[in-house]
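Read the structure below first, then the notes.
Of the protein chains in this complex, all but one are displayed in their positions.
Lettered A and B in written order, each chain numbered from 1.
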Amino acid sequence: MIKIKEGSVVHWLIRLVWVAAVVAVVIYIPTKTTSGTVGDFTLAFEYAIAAMSLNLVLGYAGIISIGHSAFFGIGMYTTAVLVSRYDWSQGWTFYVAAAIAFVVGFLVALPALRLKGIYLAVVTLALGVLFPTLIRWDKLEWLSEGPAGIDGITYDDIPKWPLIGELRGREGRATFIYWVAVLLLVISYLVARGLVKSRVGRSLIAIRDNETAAAVMGVPRARTKTVVFGLSAAMCAIAGSLSATRLNLASPDIRNITLIGSITFLLIMVLGGAATLWGPIVGALAYVLLDARLRDAGETGEGIVGTVFNDWLNIEGSPATLVLAVILLAMMFVAPFGIVGLLRRIARRIVVIEPRPAGHPIDESNLPATTEAVAEVDEGLAPGAEVNVFADPTTTSGEPT
Amino acid sequence: MSLLDVRRLRAGYGPVNVLHDIDLSVDDGQIVVVLGANGAGKTTTMRAISGIIPCSGEVTFDGRSITTSSADAIVRAGIAQVPQGRGTFPELSVIDNLRIGAYTRRDGGTSDDVERWFQTFPRLAERSDQRAGSLSGGEQQMLAIARALMSRPKLLLCDEPSLGLAPIIVQEMFHIIDSLSKEQGIAVLLVEQNANLAMDIAQRVYLLETGRIVASGDAATISADDSIRKAYLGY
Partner (left out) sequence: MDRFFEALFLGLSAGATYSLVALALVVVYRGTGHLNFAQGEMGTLSAFMVWWFNDKGVPLLLAVLFGMAFGFLLGAATEVAIVRPLARRSLLAVFVATITLFLGINAYTSGVWGAPPDELMDSLFPNDPDDFVRVFGTIWRYKDIGTMAVTLIITGLLFLLFQKTRFGLAMRGVASNTDSARLVGIPTGRILAGSWAIAAALGALAAVLVAGNQGQVTPTLMVTVLTYATAAAVLGGLDSPGGAVIAGLLIGVGEAEAAEFAPGWIGQDMKLGVALVAIFVVLLFRPSGLFGTAKVERV
């Protein structure tokens, strides 16, 4: 086992290597692989953003939401309507979609967050079920085109990019969207990271762990939660806008704006590792990869997949969802921290980062107010600290004597 | 031979061991009190004997080993517990609380016993159909004792029965425990912080300190010992 001091040169070197590797992969994909693969990665990034938005509220504040597909849909349809009907250019629609979703999310959260855990989950369920219904509603057809959907969300002018050169045609479009997705993903990641490490993030974790204590300490529960829910909605909407741009259409039949979509985001998050920053990204990549492979195998009926599913279990078509479900269920027992958690555990056997002695001396002149100062204490948020969202912190070994 | 024999009992929660080699015993019909301050391990001892938490060592009851028996087997063997904080079933009615106490019984005498307890505790009879959670602390304690006795145990475990009750109620309650024990020959193992009243009804006393028995003897000897008296009885 190698021990490395946090903040030392070696530590920074490792971080640099990681970043370089990631950048290398990101650049490699659109330049050296087929447009099909590029499309797959773009799809994965879409899922990653959506899962990350879910991660915000669920992983860090314990709010269960199975209705985020509605926000995804808001993003998708805002872009679709504005571009096809009002001739907006794509870029601006993203901002509008995020704003609308933020407002809707905020408004929904205001009363809903008063409800207790499971009741809140049911309200989000209602949201997720309601959205496609609204889209199909004939009273709203003037806006949403009902069951037919909106298509032709095209864009013609792809600007000339400095290093990448001119992008033309289908390949060009695929590459362009890919880079847009990367950009949005990076932004989302930074937002999520900033939120987590900030005072807001810590108060979120405080709320999650013990609402009453957090209230006593002066953390403004309702306001914090509502704002974060709104932010999460906005982020998910961005993923939806991206989707509309990528597919060039919007329709109520698209899985991601239905309840199944919400569930998929949730499961991707869990697969990758709930309450970790990289979990949604890893989960999304794993999901898309799995889905692609299994779908191919399911269609041709070849190999192990073909035998197990087509012959033994009599399943036609792609067993992708079934396999995902089985893997997830198994993982909840074996690796509850998701893929990222598993990798971290393995990595910890090889390399251990010794944290700096805690507590940078508190700058007295900078203290805002006493209660908020408590939230400044850096406990449990050492880099790499895992937050186990699946552990109920109130049922540890503390028992009365 | 003792009714309950506990040797080298060890128990804890997860990696934390709370009890370190506890030895104690209770004879038929005897009232034994274990005194200890907060955190001494009283509730842990009760839970270990009742099989709620796993333990190691040797716990023998009525000649049979119950160290690794399941909680429901232990109840069937004849041990009943009045848990700390009463442990009433708050949403159930008073009469259902009594009935559920007799869960392990297969004879038909449950309703007779319910009647009997209503006669012993008329206040419970008055509130027979009320939600048990709405009763006062003292009433809930009576209910908890009656519920435990519904299973016709040979040994009654009481975990801090005086907790949160007014002194007058506590006095009445210890008196009831004492007379019930003598009338029906039920042995009682009682853990308490409140030493005075408990010692009055006890035949034997153990002192529990941070998971270890530090002294034992009959009640008279313990009260007579100055140092123990000062430390535990405060005078």
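Criterion: a residue touches a chain if its C-beta (ideal position, glycine included) is under 8 Å from a C-beta of that chain, and two chains touch if they have at least 3 such contacts.
Model, not experiment: these values are computed from the prediction.
J.: Quick one: which of B:31, B:59 or B:75 touches the chain that's been left out?
T.: Of the candidates B:31, B:59 or B:75, B:75 is in touch with the missing chain.
J.: Just name the one of A:121, A:143 or A:227 that touches the chain not displayed here.
T.: Touching the chain that is not displayed is residue A:121.
J.: Taking the full complex into account, what residues of chain B touch the chain not shown?
T.: That gives, for chain B, the contact residues 50, 52, 70-72, 74-76, 80-81, 83, 87-92, 96, 99-101, 103-104, 147-148, 151.
J.: List every residue of chain A that touches the chain not included in the displayed model.
T.: Looking at chain A, the ones touching the missing chain are residues 62, 64, 66, 111-112, 114-119, 121-123, 125-126, 129-130, 133-134, 136-139, 212, 259-260, 263, 266-267, 270, 309, 313-317, 319, 321-322, 324-326, 328-329, 332-333, 336, 389-392, 395.
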